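For this view, one protein chain was removed and the others were kept in their places.
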Amino acid sequence: MFLRNCWYVAGWSYDIAVDSVLSRTMLGEPVVLYRKADGGVVALEDRCCHRLAPLSRGRIEGDDLRCMYHGLKFAPSGKCVEVPGQDLIPPTAMVRSYPVVEQDCWVWLWMGDPALADPALIPAALGHGDADWFMQTGQLAYEANYELINDNLLDLTHLSYVHEKTLGRNSMSWGESRPKITPIERGLRIARWVVDNPAPGYLDLAPGTRTDMWASYDYMVAGVFLLATQSFPPGTAAACGMQAPSAEPLWRSMTSQAVTPITEHQTIYYYSGCLPKSYVTEENSRQQLVVFEKAFAEDNAMIEAQQRVIDGTAQPAMLGTSSDNALNQFRRLMAGLIEAERPHRLSAAE
Amino acid sequence: MFLRNCWYVAGWSYDIAVDSVLSRTMLGEPVVLYRKADGGVVALEDRCCHRLAPLSRGRIEGDDLRCMYHGLKFAPSGKCVEVPGQDLIPPTAMVRSYPVVEQDCWVWLWMGDPALADPALIPAALGHGDADWFMQTGQLAYEANYELINDNLLDLTHLSYVHEKTLGRNSMSWGESRPKITPIERGLRIARWVVDNPAPGYLDLAPGTRTDMWASYDYMVAGVFLLATQSFPPGTAAACGMQAPSAEPLWRSMTSQAVTPITEHQTIYYYSGCLPKSYVTEENSRQQLVVFEKAFAEDNAMIEAQQRVIDGTAQPAMLGTSSDNALNQFRRLMAGLIEAERPHRLSAAE
Partner (left out) sequence: MFLRNCWYVAGWSYDIAVDSVLSRTMLGEPVVLYRKADGGVVALEDRCCHRLAPLSRGRIEGDDLRCMYHGLKFAPSGKCVEVPGQDLIPPTAMVRSYPVVEQDCWVWLWMGDPALADPALIPAALGHGDADWFMQTGQLAYEANYELINDNLLDLTHLSYVHEKTLGRNSMSWGESRPKITPIERGLRIARWVVDNPAPGYLDLAPGTRTDMWASYDYMVAGVFLLATQSFPPGTAAACGMQAPSAEPLWRSMTSQAVTPITEHQTIYYYSGCLPKSYVTEENSRQQLVVFEKAFAEDNAMIEAQQRVIDGTAQPAMLGTSSDNALNQFRRLMAGLIEAERPHRLSAAE
């Protein structure tokens, strides 16, 4: 089950080169992406209405895309504008066209009713394309349902276990703390102090440097993770009474991550790491990405293994713990939005 | 759904070497092929009636084939003639034997009721084994249903798109012309002038040579393509009033191609290319095969991609164009023959 009326990341802007045709499966639907002469991105159903050949094997002609099986040509609207060897073009000759917005280095597609595609609903990625920040990017394919990845990102206690030697830095700070969870529009805000936490190795600080880190993220439907951290000298958390800090931190870090379902069984995951040019070197930023890559490979291994266990379980049932709070709230939010998309049925009163 | 009462190509004659056992799946059925002492080909069910081991792991003993799991021996008729360690051979101990005809360098199997296996129904391949013609051969496995390959061969407009740079020779001649289609016994005859067409590069003609080419092929159930072309100086098509030519052409070319279902999801495709020794060198003939191999790999990539799109589509529907005429007629012909094979039901009057 997918939420259709939602913006999803289809890729990085740089994934769609001029004069190249990109094929993606999103929410089980085949999509083809290419750029018009003016650089604007077009997203069409990747399935010719004639014999169902993929348009991604086609040829860009101006703003249009020609199917290279039997030559039908489609406009950015999805309308067929040429059938070689015949004059009449049937009015039903068309493929679906998806609303596209290119924003914050990401290409966003609206997978539901085009009439509802409001660009204001696109979550604002943190620091993407900001000249004051170094930005590193990556992506990772999962053989797993997207909900398991959302679950993972909504319960960061796993940092102390899955990422014991990478993001967790051999500390129980994440594993044993519980965040404050606040519902926001189409999402949750999840914030906590990670107290007396070892500083990351990629910052070239004195060995043994520790901080109190304020970590707050918004988790937006259908799977966008927007985390900003602020690191302070140890003791700051207590001095703030464990409330949000107001002073300027030693340094900040930001990361945005987007979970896009390919099918029910496969998912793609896009992520960035941003560090301020005022505080770190470009090499520090590159080393952060190295840690991210290692850590996300750890998630990938765990979640794909979890998915295989679930697939091999006749009646999978999960036992709740207190760290499931956010993921349970988010699953309910998603379930409600998906339910609301189902075709209306007669109410009991009718 | 397959047509059972039909001859299918099981392989080239040279595929079945003396003293070797060949395993093939045809129309979903496991078949084992080998040669008797007199060279005649035997085709048996590749499944021992005892424990269902494949006979293709067996041993040829004279004209018979012994299962090498527990030693049962089968005659070319399919009858079990020995059970080691026991005297009585149950009368039901047998495997299916398929009618076989070796003709025109191909081994043909009748996959339906043996009583109906009339060798006169075997389509005559063009130029196979003819001493006046060079003959090149090839074969290609498809991860696709055979109907998509039939569709492909019945609508040659695709030459201008799929084969733009190979068989299509950067010309719209195929894409924008429509052939004359004539029903024949168990097939269709499809003929057209391909006007002002670039000559093939493999013939060593002066650069820029163009011809009017008369291309006529019979497409026979369940998927045999028999194409003969005749190339004339430009203007000939118009001089003939676009009717079939009667004069001697500059040169001729022939190709025979056979589509054999492996399963509903896999198909094997056998093809030849024949050119007259009176007109071309053996090297020209070899170069034609190089073009065929490149072109058929293009078909393979397109059709397997099309199959994947269809497999991922809940309710695949195709929109008709005028170039579908032949393939629609052929699909109806096949559907009628397959329907006629279904067990008879009581008519309304009974």
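Should a chain be cited, it is by its letter among A and B, assigned in written order, with residues numbered from 1 in that chain.
Basically, contacts are C-beta pairs under 8 Å (C-beta built on N, C-alpha and C of every residue); 3 or more make two chains touch, one makes a residue touch a chain.
Just so it is clear, the structure is predicted and the values come from calculations on it, not from any experiment.
Here the missing chain is touched by one residue of A:Gly175, A:Pro198, A:Pro245 or A:Pro276, and it is A:Gly175.
Of B:Arg4, B:Lys36, B:His50 or B:Arg96, it is B:His50 that touches the chain left out of the display. Taking the complete complex into account, A:Ile310 is the one of A:Ala124, A:Ala141 or A:Ile310 that touches the chain left out. Of B:His70, B:Lys180, B:Lys294 or B:Arg332, it is B:His70 that touches the chain left out of the display.
One chain of the complex is left out; on subunit A, the residues touching it are 151, 155, 157-158, 160-162, 164, 172, 175-178, 301-302, 305-306, 308-310, 312-313, 316, 318-323. Considering the complete assembly, subunit B touches the hidden chain via residues 25, 28, 30, 46-47, 49-54, 57, 66-72, 83-86, 90, 92-93.
Keep this in mind: only the chains that are shown with their structure count from here on.
If you average the Cα atoms of subunit A and of subunit B, the two centres end up 48 Å apart.
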